[in-house]
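Of the protein chains in this complex, one is absent; all others appear in place.
Every chain is named by a letter (A, B, C, D and E) in the order it is written, and numbering of its residues begins at 1.
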Amino acid sequence: MEILVAASVGAMVACGVYLILRARTFPVVIGLTLISFGVNIFLFATGRLHTNLPAIITPEQTLYADPLPQALVLTAIVIGFAMIAFVVVLALRANGDLHTDHVDGQPDDGRQKGGS
Amino acid sequence: MLTIAVIIAFALITMAQVLNLHRLFTGPSLPDRILALDNMYIDAIALFILVGIHFSTTAYFEAALMIAVMGFISTVATSKYLTRGDILE
Amino acid sequence: MNHLVAAPLLLPLLIGAWLVLGVDRPMAQLRALSLAGCLALTLITGVLLFQSITGPVQVYVLGNWSPPFGIVLVLDRLSAMMVFMTALLGFFSLVYAVHGTDLAGKNFHALFQFQLLGINGAFLTGDIFNLFVFFEIMLLASYGLMLHGGGGPRIRAGMHYALLNLVGSSIFLVGVGILYSLLGTLNMADLSVRIIQAPEDSAALIRAGGLVLFAVFALKAALLPVYFWLPAAYGSTSAPVAALFAVMTKVGVYVIFRVFFLIFGDHGGAGANLLAPWLLPAALFTLAAGAAGVLSARDLRRITACLVIVSVGTLLAVAGTFEQDTIAAAIVYLPHTTFMTGGMFLVADMIAQQRPDAGGKLVPDQPVQQQTLLGLLFMGTAVAIAGLPPLSGFFAKMMMLMHVQDSAGSVWIWTFILFSGFFGLIALGRAGSIIFWKTLPVKHADPIKDAGTQPDRLPVFGPVYVLPAAALLVISPLLVIFGQPMAQFADTVAAQLVEPVLYIEAVLGHERAALLFAQTGGL
Amino acid sequence: MVVVEFVVSFFLILGAFFALTGSIGLYRMTDFFSRLHGPTKSTTLGVGGMALASAVYFSFQGNGISLHEVLITLFLFITAPVSAHFMAKAARHQRMHENKAALPPGCEKKTGPHV
Amino acid sequence: MTLALIPLLPLLGAFIPCLFHNRNLNAASAGVIAGLSLLLLLIQAPAVFTGDMPIYIRSWIPAMGLTFAFRVSGFGFLFALLVLGIGLLIVVYARYYIAKEDPMGRFYTYLLFFMGSMLGIVLSENLLLLMVFWELTSISSFLLIGFWRYRADARQGAFMALVITGGGGFAMLAGFLLLGHIVGSFELTDILASRQIVQAHPLYPVTLVLILAGAFTKSAQFPFQFWLPHAMAAPTPVSAYLHSATMVKAGVFLLALMVPVLGGSTLWFTIVTAVGLITLVFAAYMAMFKDDLKGLLAYSTVSHLGLITLLLGLGTPLAVFAAVFHIFNHAAFKAGLFLLAGIIDHETGTRDIQRLSGLKKAMPVTAFLTLIGCGAMAGVPLFNGFLSKEMFLAETLAPGLTGAWSWILPAGAVLAAIFAVAYSIRMLLGVFWGNPAEDLPGSPHEPPVGMTLSPAFLMAVCVLVGIFPAFFAGPLVNAGAEAILGPDMPDFHMAVWHGFNMALVLSMVALAGGVIFYRQRQKLFDIHVWCSRNLDGKTLFESLVSHMIRSSRRVTGCMENGSFQRYAALLIGSALVLGASPFFSDNAPFLGPVPLTTLDPVTLVMGLILISAAVATAVFHRNRILSIIMLSTVGLVVSLAFSRFSAPDLALTQISVELVTIILMMMALHMLPRITPKDSSSCRKWRDIVLSMLAGGGAAAVMLAVLTRPFDTISDFFLARSVPGGGGSNVVNVILVDFRGFDTLGEITVLVIAGLVIYALLHNFEITGPRTDALGYPWSRDRFPIILVNITRPLLPLTLLFSVYIFLRGHNDPGGGFIAGLITATVLILQYIASGIVWTRPRFHFDNHVIMALGLILALVTGVGSWVAGYPFLTSTFTYVSLPLVGKFEIASAMAFDLGVYLAVVGSVLLVLVKLGTLNSTDAQTVSPTFLRKKAIQKEGH
Partner (left out) sequence: MPKKPFLSHGRWLPHPLMTLMLIIIWLLLVNTLSFGHIILGTLLGAAIPWFTNRFWPERPWIARPVLLFRFFFGIFLRDILVANLNVVRLILQPDISQLQPGFIAVPLDITDQMVICILASVISLTPGTVSAEVTLDRRVLIVHGLDIPDEKAAVQAIKTRYEVPLKEIFSC
């Protein structure tokens, strides 16, 4: 199980990073979302993986999943949502003002020589 | 008996999800993919239900209900994106 | 419990929410509310600073859940100093902003208050995840303020700033996750105790978690190689915002201080002296890069932005020696550099406003309207920043050089600091000479051709307009005159920082802190 | 109890089978509109049936009657046709029907597909 | 205190002349201040001449060894006297010199500022304090040189002076700090007594070099000599004051001051002597070719400074004595000469020796005074310059250097002396003798008396000292030298005639040689032009500065190339490197001891779906809508994963957030390009793939390492206290609204801020989407399909009920204010989607700003409410209430807090989405909401 979760986190992070490194705002936003999914799972799993132990106190249950990372992830999801909403709109605004959706606000890719 | 039934159901739904994924990846059209995703959402309800029965807990009922109530919104929004472009107009 | 400790957070939050509520009220009301809030914040943080100097480390247990379970706010001398600095700088920036900056877009005042909330939260919180939350508040508000007023360059720079910091936020969560997964707690004091008891085989992971966090803090503090967002962002945003932002990189610095002294300090454990091999080189290269930026900048705002980088490099290079006296020197430097770079942003803006064609660019233009006034402000601030006497920069620099003398790498620190000062001197001297001396003949308004257009085009600043920059500048001689109290204060700040037992004792009580005593062999 | 277990098991497997059939339809059919049928009908019914199975199951867990799973079925039945309708609309907007099936006579005089 | 007032009076009073608009008042106020200061200095004279050294010490910043301490040593007294005496003369002179158009008040302000700084240097007892004043002179001289700001040469000269002397100052600061560190004190008294300690210290060479660098730059010693001639762009009184009499002497002052502690070593001797010698000869040589009077004087000054430096380098008591004497003499004659040059310039409009000629008829007094000055400069007997110069020549003959190099000092000295004679003659004859020049800009005549007064006084000093040295200069110079030399003070009697000796011979040789050189000057000029084309220091400096700027621009531009892709790669790379670094030196096994749990097939398949959907998101990224669809698949599976691993709240949250995110993204995508163009080269792509693999691999590895390690957490506390302490059985929710409610408060603040920021970003922003869809078909005309309209309307109450349910049960079961808020917001948004903004907005006419602000305030007020009970912010409370028929139910303050969360979420999500929706919708945008409401109500009526 742990390997699968780790691999999933890795896949999300890897694909997210790849998208972040694209030259246009939209893939970057998608990449950020993907990364935040991965990171949320990561953070969640720091409380370890528990099957059928939801942290809802009942008389029958004695063991519970770690509720703290869950609370943290909840906060992180919300904050991540706010941030993604912001960048999406920023990307929109940039596209309107700069007439390009290049992350550097440069319509041509003539400057690519610096990086590639 | 129930345990086996749940396992079988799990297996069937999982197979369904795999087929959904296949359609999601192969398309070929966007409506096909939207349809596949929509179906994945509905099958996810089945998974929540099965998890609930399997572990004998009602903790996942809300998640299942949530998809049933709201899952179609993303399908609607995507379809409207395709037909009108402007989702909220 | 002293509720005043929570006030630096609750007050801006309340004022901010109130401003959102009154979003359609007349601007005058919003301004009054915002200014009043800032003023009150300044007074409150002043009282807190006084309390921190005279009293013990204060802990505010939010929700009455005793640490390490609940979230705590911790007011020690460093955090008290930082919140006070923030309030003061914020107040003056706001006074400047109410002259029209706030009209350029929507929601300026609310965002400003939330910005203060975020910064203060980062300074006061004693919980590493809560720190994340406040980072996000601070960042999101800063995106808003940075983009306030819009325009191509601002959007372009803001895009980079925002995107990089979003990546940073994810990395932050990974770091927090690693620490939590191995140490099982989020309270920073508790982390510092638990790290001592951490098993041997987790040491590398814990260290990795700490270093990942460092990458994020380095991003906020603008260290090489992750500072590149800063010059464009600070150089293109509105002046009062840039002035306020002068304290934002210091949040990064503060957090590096806090986390890497408290949790990864030298009191043993798996993460001991974690930053030792990294901080100094990073800081020195930052310093060099910042100095190169200062020299290569083509306008005054950008020079100032690069000076912010220089100041971060300097601070961390000096602090990178991890000794009490050098930290003390860095802490003397901290307010100086924050206020002066902040002030310089305002001065640069006033100058740019009075230059019809060139703005802040370093090319000749007609003389500014208020030569003497702006010249004096510019020169004073420049002298302070370049580290020339008789203003604070000189003394702070002297003190830092003096105290790093016996530390490893002191030769490098000296060389880099002195040369960066030299570069600053060249750049600022050149800038001043071009702006104030190398002037073009005044274009006399042609009464027929430019009837009605020419005369009121360039603003003439009244006393209130000039007040923020002047007041910030006045802080510099005050820091000099009261150099000894300042130095003594800085020393006690550094003492608290380097020897975090008092902090831990205040948060966790004597028993838990005793673990630390045991580890370090008693104090 | 055995009866309950049997009923639950039966409905679960049957529901799951229907759901799978829906996906098979999605997988097998050759054009979009034909694919639409499986998910809209079979899957909806199948999952709705499983929800009912769950209701039965939890009603016999000793905590009293549990019928709230019925709501899942209810909402599914309300929303599934809307989704299907919309996807079909989108597909028709993309002229996906033009090669596959002849337009019904009633539509011929209309211009384009967005009748 | 009076002692401290000597420098402080001019410093603090500097602004006073600026206050007047009357030129006489400007000058008078400056004069009074300088005079007062001089008076205070003279009060110290008796003590100084009796060998005492008054000291004033006040503590300032003991933490760094900085005291506010002044001393009046004999040497300091001599210097202070020069500063104040010549300063007063300059004040008088400048009153006539500075033109009406120039801001005289400012001139005097700068002058006093400089005067105070200079006095500070010579009177400081604390080395750090000295440093303060040292740098102040750099600043004040920058201002004075650039006084005529409209002149390019003034600006350049000022800048160059600032950079060179300021830069030198940084070096000296370093040197001082080292010195203080070695000695353990910054008090001069302590330092001067620590010669052995200092010179034995391994840091001595570094210290010495750094301090010398400071001194040499200030005194324009080779190779820093070039700034001084360009500083001559300053008004002449400034040149006279700063660049001959005082500031440039600060360097030699410091050298002299340091002789007792740093001097006497071979290193000192080698460096200082060599630099002095080179400067002496080179500058004297250069002076011969300067056509500009001030240029000539400037090089001459450099040369004389070299002479003094050379003497101090020799370091013998007599040499030091000669140095002190020459400081005094040079100040007198050179300041006078500058002032005379200023008069010439002022009256004729030019300082060009080539153009000037035969002025002695028109300006006899000036000519006479110049004669004296040139005599002194050339070292002609009976003028003061002769005396010190002869002592100098004598010292060069003293056995300082031995062996093959012994000839070089006297040879250099004589050569320089010859040059000096030559340029002195040239200055005198070239200007005053010969045929009167005719094409001068001005008509030459004697200047106002006030202007002549100052040079006349100085020339009188030259003559008087030249003839009666022991009487007029003896005590002063003795006191000065004794202050440096202490017990080594030579028993030397100043007199014009010391008998016929080698020095006298050399003096004579120099005089004769100078005359010959002057006669043959044309040949020399030719040679000079031929060989010195590229020797211009200014060009070198400027090219150096511009080279520095250019290369830093290159470096900066290279690193900071404005490419986000690079910055992001650097950030991620840095995090990777940092995160990976601990493992290289770690021997512990990477994975921990906790065994892996078994994997079931369903989870495996779902995991594989997740991974492949993630990969598909990246693979299909160029087709953006497709990428969104894949992303939402990932989101769905993530939510399933949360439920699989016992986190129902997270599953719920994930689904609802996912939904809103997708809507938001598609709304934005409508106004963005649909396809991402191919931007990256394949090389770049592979780099990115490698980096992302490393990042993903790193995350996965750490995850695995973490999951296999044992764990001990504070969470047991939450589980134990949730019901009794927090009043809720859903521990996650209790953490959110109670244990860590502050996080949640911050979280909703983030949402509110996002709302504000987005609203601000979209304010006054217009953008239109494409006219056709991706396949080129025109958009469907069915804006609001009836199926959707009619299903969503009855769905609204149902879903609101659902959200109420989710809200109310949150404390005990999965749910809570946040999710409920999202559901509410989403179903409201669904109304907008289905029926349009025009229809919907009037039906939900609350200002979303207000909703979210109210939410925030409610949460805040709930938190503050606990103050009333004397508890800290956010302390929760709950109670069970029993009502008849209804039964027992719980009322918790956390509910109010959660309601705040709910409102904040609803408000911010609606604010954002609706604002985004109105962007592209012209009818909704142009029409006011009130109008829309009316219109909608009308419609309803039909």
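We take it that a contact is a pair of C-beta atoms (placed from the backbone, for glycine too) under 8 Å apart; a residue touches a chain by one contact, two chains touch by 3 or more.
Since this is a predicted model, take the numbers as computed values, not measurements.
Enquirer: For the chain that's been dropped from view, list the shown partners it touches.
Expert: Counting the whole assembly, the omitted chain is in touch with D, E.
Enquirer: With the full complex in mind, choose from E:457, E:564 or E:802 the residue touching the hidden chain.
Expert: E:802
Enquirer: Check the options E:464, E:619 or E:789 and report the residue that touches the missing chain.
Expert: Candidates E:464, E:619 or E:789; residue touching the omitted chain: E:789.
Enquirer: In terms of residues, what is the contact footprint of the unshown chain on chain D?
Expert: Interface residues of chain D facing the absent chain: 18, 21-22, 24-25, 28-31, 33-34, 36-38, 40-42, 44-45, 64-68, 70-71, 77-78, 80-82, 84-85, 88-89, 91-92, 97, 100-107, 110, 114-115.
Enquirer: List the residues of chain E that touch the chain left out of this view.
Expert: Touch set of chain E with respect to the missing chain: 781-782, 785-787, 789-791, 793-794, 796-798, 800-802, 804-805, 809, 831, 840, 842-844, 883, 885-887, 889, 940.
As a convention for this text, only the chains that are shown with their structure count from here on.
Enquirer: Give the fewest steps needed to get from chain B to chain C, where each step moves from one chain to a chain it touches.
Expert: Counted as steps through touching chains, the separation is 2.
Enquirer: Touching both chain C and chain E, which chains are there?
Expert: A
Enquirer: Looking at chain pairs A-B and B-D, which one is connected by more C-beta pairs in contact?
Expert: By the number of C-beta pairs in contact, the winner is B-D.
Enquirer: Chain with the smallest distance from its CA centroid to the overall CA centroid?
Expert: Chain nearest the overall C-alpha centroid, as shown: C.
Enquirer: Taking each chain's centre as the mean of its CA atoms, which one is farthest from the centre of chain D?
Expert: Chain E.
Enquirer: Using the average of all C-alpha atoms in each chain as its centre, how far is it in Å between chain A and chain C?
Expert: Taking the average C-alpha coordinate of chain A and of chain C, the gap between them is 28 Å.
Enquirer: How big is the gap, in whole Å, between where the Cα atoms of chain A centre and where those of chain D centre?
Expert: 32
Enquirer: Which whole number of Å gives the spacing of the CA centres of chain B and chain E?
Expert: The computed centroid separation for chain B versus chain E comes out at 60 Å.
Enquirer: In chain E, which residues are in touch with two or more of the other chains?
Expert: Those would be 562, 564, 566, 568, 572, 628, 644, 648, 669, 699, 706-707, 711, 713-715, 718, 739-740, 743, 746-747, 750, 753-754, 757, 761, 773, 780, 782, 788, 798, 813-814, 916.
Enquirer: Identify all positions of chain D at which a residue touches two or more other chains, and write them in rising order.
Expert: Where chain D meets two or more other chains at a single residue, that happens at 75, 79, 82, 86, 89, 93-94, 114.
Enquirer: Just spell out which pairs of chains touch, all of them.
Expert: After working through each pair, the chains in contact turn out to be A-B, A-C, A-E, B-D, B-E, C-E, D-E.
Enquirer: Okay, in this complex, where on chain E does chain A touch?
Expert: Interface residues on the chain E side: 558, 561-566, 568-569, 572, 596-599, 603-604, 607, 610-611, 614-615, 617-618, 621-622, 624, 627-628, 631, 634-635, 638, 641-642, 644-650, 653-654, 657, 660-661, 664-665, 668-669, 671-673, 676-677, 679-681, 683-684, 687-689, 691-693, 695-697, 699-701, 703-704, 706-708, 711, 713-715, 718-719, 722-723, 729-732, 735-736, 739-740, 743-744, 746-748, 750-751, 753-754, 757-758, 761-762, 765-767, 812-814, 818, 908, 912, 916, 919.
Enquirer: Give every residue of chain D touching chain B within the complex, in rising order.
Expert: Contacts found on chain D: 2, 5-6, 8-10, 12-13, 15-17, 19-20, 22-24, 26-27, 32, 35-36, 39, 43-44, 46-47, 50-51, 53-54, 57-58, 61, 66, 68-69, 71-73, 75-76, 79-80, 82-83, 86-91, 93-94, 96, 114.
Enquirer: For the complex, which residues does chain B have touching chain D?
Expert: Residues 1-2, 4-6, 8-10, 12-13, 15-17, 19-20, 22-23, 29-32, 34-36, 38-39, 42-43, 45-46, 49-50, 52-53, 56, 58, 61, 64-65, 68-69, 71-72, 75-76, 78-80, 82-83.
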